[in-house]
Structure formats: structure tokens, C-alpha cells
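Complex shown without one protein chain; remaining protein chains in place.
First chain written, first letter: the chains are A, B and C, and each begins at residue 1.
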Amino acid sequence: MDNLATDHWYDFRDLANLSRVILEGIDKVAPYELAYIVAPIIGFVAAFVIFVLPSQLFVGVYGERRIIGRIQSRRGPNRVGPFGLLQPVADALKLLQKEALTPKVADRTLMWAAPVFFVAPAVLLFAVIPFGPRMVFADVPAGLIFFIAVSGLPVLAAFIAGWSSNNKYSLYGAMRIVAMSVSYEVPLVLMLLCVVVFTNTMSLPGIVWFQKDVDLWLIFMQPLAFVVYFIAVSAELNRTPTDIAEAESEIVAGYLTEYSGMKWGLFYGMDIGYALAASAFAATIFLGGWSMWGLEQWVPPWVIFIAKTHLFYMVFIWTRGTLPRLRIDQLMGFAWKFLLPLAVVNLFLVSLERLWWSESDLGGGIVFVIAAINVPVSAVAVYLWARFLGYKPERVPTRPRLAREAGGYVPLEEPVIGGGK
Amino acid sequence: MTRWWTGEELGEAAERLVPGSVSHTTETACVLKAEHALEALRALRDDPDTNFQHLSNLCGVDQWDRFEVVYHLQSLERNQMACAKVEAHDRENASVASVVDIWQGAWIQESETYDLFGIEFEGHPNLQRILLWDGYPGHPLRKDFLAMPGGLQPGLNEFAGTSAKPEPPVRPVT
Amino acid sequence: MSEIVQSEPFVMNIGPQHPSTHGVFRVKATVDGERVIDAEMVIGYLHRSMEKLAEERTYTQNIPFTDRTDYLSSMSNNLGYCLAVEKLAGIEVPPRGQAIRVIMAELQRLASHCMGAGAFANDTGAWQTPIMWFMREREKILDIFEMTSGARLTCNYMRIGGVAFELPEGFEEEVRALIGPLRQTIADGEGLLSGNEIFLARARNVAVIPPDMAVNASLSGPMLRGSGVAWDIRKADPYCGYEQYDFDIPIGYQGDAYDRFIVRLEEMRQSLRIVEQALDGLPGGPHSTEVPLALRPPAGEAYARIESPRGELGYYLVSDEGPSPHRFHIRPPSLINLSVLKEMTVGGSIADAIVALGSIDIVVGEIDR
Partner (left out) sequence: MPRVFARDFTNGWDVLHEYGHIAILVIIALIFPAGAIVQSWAFKFVNIRPEVPSDPVKEDTYECGMVTRGSALTQFNFRFYYVALLFLLFDVEIVFLFPWAVVFEDAGLVGLGKIAIFVGTFVVGGLYAWRKRALEYA
């Protein structure tokens, strides 16, 4: 930490200085307990007012709509405020004013409680994410486990929402979201286990320091883990290739069918919040967090971190704008049959590499060797496992046959195989 | 170019395949006898010369004294088209044989004809009203069902020789 | 195991107010878990009894009705009806009128397939992007319709004996300016979806209709061609001088939802070819023949059909020498294509049922009439 930032409070490369100065000031005039209680409030304000809420509103809502509008060759929101920047604010105000209906047959208590339970974990998720070298809300040693555990909670809230609505589409959405997140939890956690084996720590700041010390991001050392993380997390977050829990063309709006007004607004807003949390987590684990090969000395590390988070979030937006949606049995099969075996194989691969690392005397340079091994090995493993499962790089004709004259059935010269896997 | 069969041509073919099945022929269509219609139509589908495998259109026509069920048959391989008809003379209990066994595509058109004309199709697997709701009074495309309350548009049409009993206008409100 | 242990069958309504039924139309699906075990369609929500109403109006007055059956391809509907009346009354259309009709019908096919392909992509979950691209092009076609006929959706442009008005100034430039971007959009949509692994997984081998069943069930249009049956009325029974134009019939491989999608895209390309040829050889002369307003065709019957974007659109007219048709019947391609819905959906999952429904490309106005 020595060369990163000074301890002066005005050194905004590390906002922790400022909070320390404030807390020390309080500590001088008041009992320690007050400083203890004020500390998380400062952290909350710093994390949420500076980072999460603006990101969520202006990148998650406004940016997403603008970028998807660009993909779809339309303009997106451009009326409220300059460039439509105030659109999310207008949306929030509108949602606050709307009447929230509750069906008569629904379970009122649970239906109103579900959005609260849905939002609360999203706030908690940011507690363990390091925004900078010392800018972490709660530096718990098992931050990774904490993150996994807390990120499993919203599924429960979504299930409560779907079940309590007493609606058939909601029931389907609820069942789908539970089945899917339960399935994707397994490869996701196994892949994070690989990361833990590799870095030997479960603390998120520790993982960032690891990547800074070896000067290589984990995305290169653990490409398979990164890919699996991306797929699994987009499945858990209901992002588009896998948004079957609220697939609007199939089950209307899934578990959100009966929600309206601010209740719905909380679900909608926090969907973006979770995506942001997942992006922040990915930036921490795989993209080196706030570290950027020495650049963090000049640019505030938290700016680097936010940039990386938003970069990852752009990929979410991109996939949402372009990809069709999978079917639930395909998704479940993909999790259990494709990702899980790969995760198990990757776990042992990583373990062996880690043992080799601790035995060998190559020093820090060995990570580059490992990266050079892992990238092709991962690609080959994915390819081989796909072949084993019966996937063939297919030649499905993307153009129909052409007939000159009308006259009944034209038999196929050879049967067309492939597709529909 | 599609060869459009005249009524005589189709009548000859039907007579050749199922003797005695043709009631009479007109310029454009061949009217089949109701009791042989199913047999004749099946034969017309299966015979390689006629090969009418595609039932292009099925509809009913109210001719005041009788209902006609019109079948437009076509052959995709031979690119030819013909029109067959079956008549139902009993207005109250109009009934013809269903051709769903021959052409699967007939079922929805027969349901529609049943709904709008009230012609029963014997052997139809699931004959029920599809466009209107169960219990709708009357069958709208019958000529004695008046679309406009109070009768016809002035000066446009006179249904000469109408046998229709001027019933009170049927306008259920739901 | 699932044969032994079953959950309660569960009736799930897909429609009438559902995002992917493309109108007020209802599938009453009985589901067991995610699997559809029975599907029954319920139609009639948009029934206006046009066939009855048309029996009390003159032949010319009936043309606007045909706009409102298949509201996504009103030009084609006008054309089919006018052809039927012309066949009934023995009216010849001048060559220029025929060429204009061909241009309009093909532009309408492009507009309709833009909608159909885009909506199908939407049903597979390609969230709004392809449909937006296609809608952008469709808007340009509708602009052309507006400058020609004054209306965008229900154009009412065809008349018995020709078309209503002469083409406006700058029509040809507008249409030619449309062709290049539209080709590019078709290629874009194809690039986004046709080779996409997820799209293949969703659409391939879903809702398969074998060719013999397709013929037996009276299917037509892209549904029939998707099953590998080369049948296009423009080729088989040319009307409006389609025999002069050079184009191909795209046919699919195995009759699944994917085949129908790529057939639609290829049909758009072929339509562009026809439009180009028709513009190149646009003859001079009158655009319409004089037809008495109170037309009284001789007694008789006529069945005329055209290849509408959804399939074989037939009009069956019976005349009793009166000023209005004795019987006016529309052969609705959507309705008959929809009749195989049960065969397409039962046994698949709910998501497959939506894809099957989307691949039919229904228009409820035409189904219910």
C-alpha cells in the first residue's frame, strides 16, 4: 500500500483516507461505539451514493436503454433532461406514484414483503467488494463465500414473489428461476472454488492483491472459470440469453406478472443492481479489481474499478440486445451436463498447477506459463466435451433450397443433420 | 399454368372412379351425390390421374332451396384444380359427410361452415362453433339471417323469390 | 419415471391478451410441468362477419373489407378480391395496371415478411432487435404505400379492372432507393439469427411438419414451402403477368420452424428481384379499365387465388346477377395454417409452442374475418 496513495485526507486516490479522518475526529469527541456505527453509514453513503446508485440509474437504466436503442437502430430515451439523462429519475418518480395492485387471491403479506427481501441482499453484496486498496466496506476473510451466500438470497425472494401472486405464469416463473439458479449455482461455485485454490484466499481484497502481485489477471489464468462465471451469472440474473424466468413471450412476465407500481419498480431496479454487483464481482475476481499494472498510482483506483465494472456490464447489455433466449430444458441440461463436468475437470487442473507452482522455483513468472497452458487447454476441453456430448460443428444450411418450377414435394438429396441441440 | 377442370371433366373422372356418384355437372363444378361423396372424393384424391391431394378451399353456399358445400381440390404434382360440390336439401337438418378423414385440413373449414351455416358434418371429430360462441342464435351466413336489423339496405338488393321468414333481428348483446 | 409420477394437469391460457399471440387469439394449453399435453385454439375474438356484410354491399364497396381481413397485407387482399371479381365478370386489366399490381403485391409481401420474420425472432426471445431492424424497413415500404394510395395500412388501392390511381411522382426512385437497404437488412437479420447457435437450438427440429402432412392439411405459403413442397401460385397459376418475371421458389428442408424462417427471408430477396424487374419493364398506357360502378357480373361462380404473404389467399364469389355478391367467401391462409397448431405443439414445451405459433405468422384479422 506504500506506493499507492498518501495518507492525507485530500488524496482522493483513496477515499478511505477521508473516512478515516472523519472517524478519528468522531472518536476524539465521542465514544468508540459511535464511530463504529458511523463507519458503515459512511461506507454505505460512499458506496451507494457515489457508485452504486449513479451507476445503476445512469448506466443500468439510461445507458442500457440507450445502447440497446443503438443496437436496435432507434434512439432510446432522449426527452427528459439533457440527452434524456433524467429519464431514470422520471421513471422512479412515476413508479412511486403508481398504484400497486394486489390480487385478492394473493398472499398479501408475502407479496409485499418479497420486494424488500429482494432488494436487501443487493445492498449487502457491495459490502465485501473492494473499490480501492483500502476502500472496502467490510473486509471479511471469507468475502467470497459471503458473496455467494448473499447472492443466493434474491432467488428466494423471487420465488416468494411468484408463489404468493397465485398466478399460473408467476408460478412458472418462480419454478423456473429456482430450478435455474439452483442448477447454475453448482458450476458457478465450483469455478469460484478453482479461484480460491489458485489464489489461496477467500478474501476479495486478497484476490485483488494476488492479481496485482503477480501482474496478471485471473481471466488469463482461469479462462474457463471466467466463461463459466459469465454464463452462470447471467443465468442467475435472468439476463437475456437465459431470461426464461420472466420470458415475456412465453409466460408473460414470469414471477413479476402480478406486480405493479413501486413493488415492481424495486424488482426492476434491483435486477440491474444485481447485474451491477455481479459485474463488480467479476471485475474484482477476474479483471484485477482496482489494479491496472501500475496505472492505479496515477488514476484513482476506484475509477479503474468502476470502469472495469461498467465494461463488464456492457457485455451484459450486448448479449441482451442480440441473443435469442434458450429453452429451460436446454439451459438445465447445459448446466448439469456441460458446465459441471468442465468445472470438476478444471478444479483438478488448477489444483495440480497450484501444487506445481508451490514446488517449482520459477518464481512469479510461472503464472504466465500457467496462463499460456490454461487458455488452450480450456478451449480444447470445451471442444472435446462438446464433441463427447454429441455436438458437431454443423453445417446447417442457412439458405433454403431454390426451385424453379412449382410442382409438389422436392425430396432432399441428403438428410440435413444438426441443430436443435 | 394450372389446368382448371370444367365440371364435365371432373364428372367424368368421378364417374369413372365411383360409378353413379355424380348427380349433375355445371360449367364450373361437378355436383356429387351426397351418399357417394365421401367415396368419390377419396377416390379423386388417390387416383394418380386426378391426384387431388390438396383441399384448397371448402365453403358453404346458401342457394335458398339447398345448401351447397363447395370443395376446391387441387393437385400440386399435376398442377390442376377442380371444383366439386355436395348439396344438402334439408334446411332444418342440413347434413353432409365430413371429409376430415380424407383431408386433415378440412376440419377447421368444416367447423367454420358448421358455425356460420349450420350444416352438420357427419364424422367430424370435433364439430363445434369456432367463431361464434355456443348458444349463439342462428347461423349468420344463412340467407334468412339478416345482418341489418330491420332488413336490407334501401335500393341495393331485393332478394327475389325469398323464402325467408322475416324473423325478428337477432342481435344478442353480451 | 415421469410416466408414473405426474403432476396435476394444468390449463394455461396463452392469450387472448398475451405478448406473443399476435392479436386476440387464445391457445388453451394443458400443461404438465413444462410440457404441453394438449392444445386447443380458441378463435373468434375479432369476428366481424365480413362474409355476411359483403353480401349486402356492391362489388366495389367490398374492397375495403378485404383490407381489414389481413391488415398486414392489405394490398394482397385487395388484389385477390379484384382478381376474383374480374374472373367472374370477365374484365381484362391493362398491362400497366398489372405491373403496378405486381409491384404493390411484392412490396406488401416484403412488408408482411418483415413483420413475420421479426415477430418470429421476437418469439424466440431475440429481444426486439431483429423486429426493430425489420420494422425500420417496413416503415419505408409503408411510406411508399402512403404516397401511392394515401394510407399506410389499409390501402384500398386496387380496383376492379386495375388500380385506383396513377403512380405518384418519384415513385420509382423511392422504390429503387428502398431495395439496397432492404437487401442489407435481410442480410443483417440472417447474420444475426440464421447461424446463431441459440436460434438454431430454439427453432431447429421444433414444430416439424412433414411434407405429406403439410399437403394433406391444406397448408400453403411458407408453411408448405418450409416442408419442402415447391408450390407457389405465382409460378403454378400465374396471375397479373407473373410469368414474365424471373424468380425462384425457396423451399425448406424438413419443415421445422427454422425452415419457415429462412424461407421467408429468401422470399423477401426474390420479391426484391421481382420488384426490380417490374420497375424496369413498367409499361405505359392506362392503369385501369373502365368498370361500371354498379357492376352486375353474370350469374356464376369464380374462385381466384393469389399467393399472399401467408399462403394461398382465395376468394370464392357466387353471383346471382345482382349488384352485390350472392356469396363472398375468403379462403384465409392463416386460419388453415393454424389448424395444425395442435400437431405442432403437443409434446413440446411451452417455449416450443410459442415458437411454433410464431412460425405460422398468423394475422388474427384474417383468421376471424
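In this section, a residue touches a chain if its C-beta (ideal position, glycine included) is under 8 Å from a C-beta of that chain, and two chains touch if they have at least 3 such contacts.
Just so it is clear, the model here is predicted, and its values are computed rather than measured.
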Left-out chain, listing which of the shown chains it touches: A, C
Candidates A:26, A:46, A:160 or A:262 - the one touching the absent chain: A:262
Touch criterion as defined above, residue of A:314, A:340 or A:369 at the omitted chain: A:340
Touching the absent chain when the full complex is considered, from A:214, A:245, A:283 or A:342: A:214
Interface with the unshown chain - residue positions in chain C: 1-2, 5-8, 10-11, 13-18, 24, 26, 32-35, 349
Touch residues of chain A, complete complex, unshown partner: 36-37, 39-41, 43-44, 95-106, 112, 115-116, 118-124, 127, 130, 133-134, 136-141, 145-146, 163, 165-171, 175, 178-179, 182-183, 185-186, 189-190, 193, 196-197, 199-203, 205-206, 208-210, 213-214, 252, 257-258, 261-263, 265-266, 270, 328-329, 332-333, 336-337, 340, 344, 347-348, 351-352, 354-355, 358
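The definition used in the following text is that only the chains that are shown with their structure count from here on.
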Graph class of chain-chain contacts, one of line, ring, star, complete, other: complete
Closest chain to global C-alpha mean, per-chain Cα centroids: C
Separation of mean Cα positions, chain C and chain B [Å, integer]: 25
Centre-to-centre distance between chain C and chain A (centres being mean Cα positions), rounded to whole Å: 43
Chain B, residues touching no fewer than two other chains: 76, 79
Chain C residues counted as touching two or more neighbouring chains: 215, 229, 231, 236
Chain B to chain C touching residues, read off their complex: 1-2, 27-29, 53-57, 59, 61-62, 70, 72, 76, 79, 81, 83, 103-109, 112, 116, 130-133, 140-141, 145, 147-148, 152-153, 156-157
Chain A residues touching chain B - in the complex, by the definition given at the top: 406-409
For the chain A and chain C complex, residues of the former touching the latter: 68, 71-74, 168-169, 172, 240-241, 243-244, 247-252, 320-330, 394, 396-412, 416, 418-421
